[in-house]
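Removed: one protein chain of the complex. Kept in place: all other protein chains.
First chain written, first letter: the chains are A, B and C, and each begins at residue 1.
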Amino acid sequence: MPETYNRIAGHSVERLAALSDGVFAVAMTLLVLDLRVPAAAAVHSDVALWRALAALAPRFLVYLMSFATLGIFWIGQQTQLNHLARGSRELAWLHIGFLFAVTLVPFSTGLIASFIAERAALLAYWGNILLLGVLLLVSWRCAGHSGLIRPDAPAGLRRAVERRIVIAQALYAAGAALCVVSTWLSLGAILLVQLNYVVAPRIAGLDRI
Amino acid sequence: MPETYNRIAGHSVERLAALSDGVFAVAMTLLVLDLRVPAAAAVHSDVALWRALAALAPRFLVYLMSFATLGIFWIGQQTQLNHLARGSRELAWLHIGFLFAVTLVPFSTGLIASFIAERAALLAYWGNILLLGVLLLVSWRCAGHSGLIRPDAPAGLRRAVERRIVIAQALYAAGAALCVVSTWLSLGAILLVQLNYVVAPRIAGLDRI
Amino acid sequence: MPETYNRIAGHSVERLAALSDGVFAVAMTLLVLDLRVPAAAAVHSDVALWRALAALAPRFLVYLMSFATLGIFWIGQQTQLNHLARGSRELAWLHIGFLFAVTLVPFSTGLIASFIAERAALLAYWGNILLLGVLLLVSWRCAGHSGLIRPDAPAGLRRAVERRIVIAQALYAAGAALCVVSTWLSLGAILLVQLNYVVAPRIAGLDRI
Partner (left out) sequence: MPETYNRIAGHSVERLAALSDGVFAVAMTLLVLDLRVPAAAAVHSDVALWRALAALAPRFLVYLMSFATLGIFWIGQQTQLNHLARGSRELAWLHIGFLFAVTLVPFSTGLIASFIAERAALLAYWGNILLLGVLLLVSWRCAGHSGLIRPDAPAGLRRAVERRIVIAQALYAAGAALCVVSTWLSLGAILLVQLNYVVAPRIAGLDRI
């Protein structure tokens, strides 16, 4: 029986993790690079430079928010990969798709930073977050079905990871829906959801979601 | 007898893998970065922004296709490296040449995204894929001849990897040849070959090629 | 009792180190990329090119200084991570925040390279260094409180790391305060502090700070 390529390809979780760390590192660094230094020709005093920097503040906040997004999904992905005993070709491709969504974050961030008042920008940004969540969920289910999860993984891990992704995506979707009222309100709601996942406050049982 | 440098240099497969993951990660992220946010001056309404995003769709598809190309060759290279017991100076240089071809992908992708109707762009894109395949094949043969493959590698692995590369390149070449009829047809054919390798459908024995 | 996601996420120190190395590598390389090759149209002789290169010297020095900054903080962070037995979600987020400050270094470097005479630029640059130091200190204290430090870590390590960060930041703050007199003097003082940490002279007990 001939050895088919697909049965031996893409089985290394370590290299998938290394590629992922690389893509996240480049995307995170390039994100902030879009923050342009004010043009020297337009700034002739210390006061003018302070004003130019203050004018960058909204853009700065959007980038900080996208950096947090990348951080949330980096932790989400590594939590999955750390609990895998081995990989598979299917899993590798799902994560490569996930990494494609990661590389789109600088684009959708630039979009929302430039067109914060337009619903198209907000929905594109939310679509990017949705794509990240869906691919992470599908890859986790694939790992479960294919028996790739380490036997010593804590009981309840599978359900905890799935629940986390579904609840987070439901909150993001609710935030995005607010753009019917106002894109600013919608962006604020998404930011609050992200803050919850970064800080994970222990009040009101929010750390359980 | 003096210790010659060439007998001790470039023997670490781990570091070759780390460099490769880094180059792939940067190339993958930069690929999508070429997707420019529409100029704020030209977009004054939500409808205009939707239209500007829709106008980016063909370029978006080309980038998705190139991301898939990089994914295919990343999996191809890691499958080889994972089965090596050790490296050699010759092997290191063949893989560095392969990485050079990887770094050309953003260029040839930009070329085809800008000049989709010109045969020169399509042939340059195909030439890049050909170069990737040839270097991967040569480096695998070098590993075989130099006895670098792990003794516990599955029987038939050597032939399976070679067969995979040769068949894939034959299909890409056939797709590229279609540019005599139309560059769009040619691009569609190359895309179908890539889809086959990403999805690897189990119908009609296609997963055996 | 349900397994909560937060108790299992972000526990891998190895992957945090890999992400950090990636972000530092990209930030370091992009830093120097801002050094633009003189425009070919403006240079028509060998003498003109020497002059154009000489004109780049101040910018070159600022980049060298920022590269040293990144080197100092990379060594500082890896010294911490190398002594951790395991990670935690809180620690992962503190280091992601630290990496955000790392990605700001190319921006604040570009700022000071363009506006070396303005206090706003100098204070923004110092603010970046301060943010790096504060996050490194907080993450080290978090590691200490949460019992993440390896039991075999040398006695006195905890205090040595804290002392190092506090003294360095005090020196940077004193250097930044000199901008009341002159931004050039202030930049020179910060550069001297950095040189001390790079070269660590063994005279006058300076290697003990």
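Following the convention adopted for this analysis, contacts are C-beta pairs under 8 Å (C-beta built on N, C-alpha and C of every residue); 3 or more make two chains touch, one makes a residue touch a chain.
This structure is a prediction, so every number in the text was calculated from the model and none was measured.
Within the full complex, the residue among A:A25, A:L53 or A:A176 touching the omitted chain is A:A25.
Touch with the chain omitted from the figure is made, among B:G10, B:P38 or B:G71, by B:G10. Across B:A124, B:V138, B:A173 or B:V198, the residue that sits in touch with the chain not pictured is B:A124.
When the whole complex is considered, the residue among B:L53, B:A92 or B:L148 that touches the unshown chain is B:A92.
Touching the omitted chain from chain B are residues 2-6, 8-12, 15, 18-19, 21-23, 25-27, 30, 89, 92-93, 96, 99-100, 103-104, 106-107, 110-111, 114-115, 118-121, 124. Summarising the interface, chain C meets the missing chain with residues 17-18, 21-22, 24-26, 28-33, 35, 37-38, 40, 43, 45-46, 49-50, 53, 64, 67, 71, 74-76, 78-79, 81-83, 154-157, 159-161, 163-164, 198, 200, 207-208.
Here is the rule we go by: only the chains that are shown with their structure count from here on.
Least-squares overlay of CA atoms from chain A onto chain C yields a rotation of 90° to the nearest 5.
Centrality by Cα centroid goes to chain A. Centre to centre, using the average C-alpha position, chain B and chain C are separated by 35 Å. For this pair, chain A with chain B, the centres built from the Cα atoms lie 25 Å apart. Multi-chain contact residues of chain B (touching two or more other chains) are listed as 22, 25-26.
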